[in-house]
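As you look at this complex, bear in mind that one protein chain is not there, while each of the others sits in place.
Presenting chain A:
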Amino acid sequence: MTETPDAAVAPAAGFRDIVRLEGVQKYFGSIHALRDIDLSIGRNEIVGLIGDNGAGKSTLIKVMTGVLAPTSGRIFIRDRAVDLGDYSVRMAHDLAIETVYQDKSLAEKQPLWRNFFVGRQITNRFGFIDIKRQKKIAEDILLNSIGFRGVGITVDSTVAQLSGGERQGIAIGRAMHYNSDLIVLDEPTVALAVKEVRKVLDFVRRIKESGRACVYIEHNLAHVHEVADRLVVLDRGRVVAEIAPRDMSVSALTEFLIDLQKAH
């Protein structure tokens, strides 16, 4: 797929892992949501993150992307330790890490052009937004990167007017626009119709083809198995297995997860 111009830029060289977590712990009060996590995400790989509800998948990627601070542990980005006191979503953006959440990536009542740029608006030095320029770029992303042509969606449409699959497309298209080296997806196919799911899986493949890495949380094992290079299994806050999809069939994987639950 070569028609995405800004998606074709390969990540900068000179590092081994895009993100590495070492000994990461996260408590919510007395809930121990992440236990001693060691995990690295290499360049240009799709890592599937799987596990039961409440296993800590969302918490793990929130820590990884600066939404939540870990209680302890270390985070390396491109092999450099980040100062956790400073780490934030904004800083993750600056370090070329983007996240697409299941239903928390876009604001419903706001137009698409605002959703594309919120958090990093194009402004003058007083903070006033260059609306014309933002709309023009948003239109370009919409037509060229995401490929929404002739479906009646414009940059002035609100998110509420889009279908579930279209929303994921917008969110992933936005992430790709920002030349990110790593795109994190948290259950992007929840509640989507089959046809829409296929679209999202195509978006995931595009991420890899454009030379980026992807962390992909998915409860549907067939879907992750299909696109991931490596599967990481989380159970009650702990990484309990790393599996190469070619070494284990979908049904064996399902058995494995069911056995994990039985052990609870």
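One rule holds for everything that comes next: a residue touches a chain if its C-beta (ideal position, glycine included) is under 8 Å from a C-beta of that chain, and two chains touch if they have at least 3 such contacts; residues count from 1.
What we mean here is this: contacts and distances are computed from a predicted model.
Asker: Name the absent chain by its UniProt protein name; which of "Sarcosine oxidase subunit gamma", "Simple sugar transport system permease protein", "RNA polymerase sigma factor SigW" or "F420-non-reducing hydrogenase vhu iron-sulfur subunit D" is it?
Answerer: Missing chain, UniProt protein name: "Simple sugar transport system permease protein".
Asker: Who touches the missing chain here, A:Ala69, A:Ile129, A:Leu143 or A:Met248?
Answerer: Once the missing chain is taken into account, the touching residue is A:Ile129.
Asker: For the full complex, which residue in A:Ala69, A:Val89, A:Leu143 or A:Val190 touches the chain that was left out?
Answerer: A:Val89
Asker: In the whole complex, not just what's shown, which of A:Gln161, A:Asn179 or A:Thr254 touches the removed chain?
Answerer: A:Gln161
Asker: Where the complex has a chain not shown, which of A:Ser72, A:Gln110 or A:Ser251 is the residue touching it?
Answerer: Touching the chain that is not displayed is residue A:Gln110.
Asker: Over the whole complex, note the residues of chain A touching the chain we left out.
Answerer: Touch set of chain A with respect to the missing chain: 67, 88-90, 93, 99, 101, 104-111, 114, 118-121, 123, 126-129, 131, 152-154, 156-158, 161-162.
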